[in-house]
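Of the protein chains in this complex, all but one are displayed in their positions.
Let's look at subunit A:
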Amino acid sequence: MEVKTKGLKLADILTTIVIAIVFGIIYKLWGPLYSAVGVFGFHLDQLIYGMWFIASSLAYLLIRKPGVALLAEVAASSGELIMGSQWGLEVLIYGVVQGLFAELVFAAFRYRRFDAFVVSLGAVGATIGSLIMDFYKGYIEALAPWNMALFLLARFIGAILISGVFAVSLAKALEKTGVTQMWRPASKDDYDALNR
């Protein structure tokens, strides 16, 4: 029997990081898109901001262990940094804070629920993390009130839609490919299949 080690196993860490690096590429490509949408003004760009929280949601949905949400977000943002993100070092610090807040939400549910509701709450947590950084960096509290309300609303809605609802649909599609079998305990159906 394998000795139960504390924390994540190497296989969990490696898959989390690999998933995160895939999203690191997407995060990097998302940057120019975000800037392009931002030209239209009225905080339309905030609607797609939520993509930057998806690595933690998806890693949590697939691997379902404590710590993977934080690790995934840190790995994705460092991947983005290494590829030369247009925000530079900022993405790494944002990644740490966002991952931490998403992780706290999942911890609050004791890593037992893996549905759209919890993941959306995780996305909301990550959004709050990003807003805390924005308050320091961008003086967003100095925007006119109607403008700030629009800003906040757009970011929260975008986060829930992309890192909540969309992440769940991605995870479901990935479950169908069978790659997540490694982390799931054998079910009753599996034993029945053996007896058939």
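The rule we apply is simple: contacts are C-beta pairs under 8 Å (C-beta built on N, C-alpha and C of every residue); 3 or more make two chains touch, one makes a residue touch a chain; residues count from 1.
What we mean here is this: contacts and distances are computed from a predicted model.
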Undepicted complex member, UniProt protein name, chosen from "Transketolase", "Energy-coupling factor transporter transmembrane component T", "Aminomethyltransferase" or "Phenylalanine--tRNA ligase beta subunit": "Energy-coupling factor transporter transmembrane component T"
Selected residue (touches chain absent from view) among A:I19, A:V97 or A:V124: A:I19
Sites on subunit A contacted by the missing partner chain, in the whole complex: 5, 9-11, 13-15, 17-22, 25-26, 31-32, 35, 38-39, 41, 43, 45, 62, 71, 75, 78-79, 81-93, 136-139, 142-144, 147, 162, 166, 169-170, 173-174, 177, 179-180, 182
